[in-house]
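Quick one: this structure, given as structure tokens, is what I'll be asking you about.
Note that one protein chain of the assembly has been removed; the remaining protein chains are unaltered in position.
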Amino acid sequence: MSILHTVNKSPFEKNSLESCLRYAKSGSAVLLIEDGIYAALAGTTFEQRVTTAMSELDFYCLASDVKARGFSSSNVMDGIKLVDYAGFVDLTVEYEKVQAWL
Amino acid sequence: MKFIIQVNEGPYQHQTADSAYQFTRAALARGHEVLRVFFYHDGVNNGTRLTSPPQDDRNIVSRWSALAAEHELDLVICVAAAHRRGILDESEMKRLDKDAYNLAPGFRISGLGQLIEGVVLADRLVVFGD
Partner (left out) sequence: MKIKKCLYVNRRAPYGTCYALEAIDMVLIGSAFDQDISLLFIDDGLFQLKKGQDTADLEIKNHSPAYRAFEMYDVEKIYVSKEAMAARGLKRGDLLVDVELLSDSRIKELMDEHDVIFSF
């Protein structure tokens, strides 16, 4: 099994997501948390980049961070699964290791 | 499954101090074992008992202390990072000839070896940082 990559930075501010997508191997997963959730929203300039990456990577997004920032599941792009903290824990178990893109 | 959690940033400045707590709590609730939470870099500031947030805000430090008491969690503050940033326990206060100490209940100060050892023993390392 492969890697769970976590990204906690807005793609509008830092290159963490960009680096993550450059180095994430096909079959691994990306979990967007904290300000990283802005990359999960539909209708942003990053939507196309994330959609392209979805063909090789599974995308998840922390629901409590989406809600805290005034968005809901209806704002999140199709194909990105929302998880709670228990789901976050389950992902770290499912994947062999966790790489944090800080 | 056995976890080690690394916290790299201080409380209130970065959400990551909150995220690490929420994750740790969820892992314990899920029945996993958290071998150790290791506080590194500015993360050592999560361990000062002098933290005094306003009443309507969460107390990040006492929240860790309470979780440690409840689950016998091992909360370890990196000694080199702590000394640089003024986090001391009673014995360090005496040894370094300082006039106060501030380590919160449930935390202990130790070396980076505790992180490496924890990583070797654990099944998963999860890093929270900025």
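When the chains are written out, they are named A and B in that same order, and each has its own residue count from 1.
The criterion applied here is as follows: contacts are C-beta pairs under 8 Å (C-beta built on N, C-alpha and C of every residue); 3 or more make two chains touch, one makes a residue touch a chain.
Please read all numbers here as calculations on a predicted model, not as lab measurements.
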item: Touch partners, limited to displayed chains, of the chain removed from view; value: A, B
item: Residue touching the undisplayed chain, where the options are A:60, A:88 or A:101; value: A:101
item: Residue in contact with the excluded chain [from A:2, A:44 or A:75]; value: A:2
item: Footprint left on chain A by the chain that the document does not show; value: 2-3, 15, 19, 22-25, 97-102
item: Chain not shown, touching residues in chain B; value: 40-42, 80-81, 111-113, 115-117, 119-121, 125, 127, 129
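Here is the rule we go by: only the chains that are shown with their structure count from here on.
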item: Between chain B and chain A, distance of the C-alpha-averaged centres to the nearest whole Å; value: 26
item: Complex contact set, residues of chain B against chain A; value: 1, 3, 8, 15-16, 19, 22-23, 25-27, 29-30, 32, 124-130
item: Residue ranges of chain A touching chain B (in the complex, touch as defined); value: 8, 33-35, 64, 84-86, 88-90, 92-93, 97-98, 100, 102
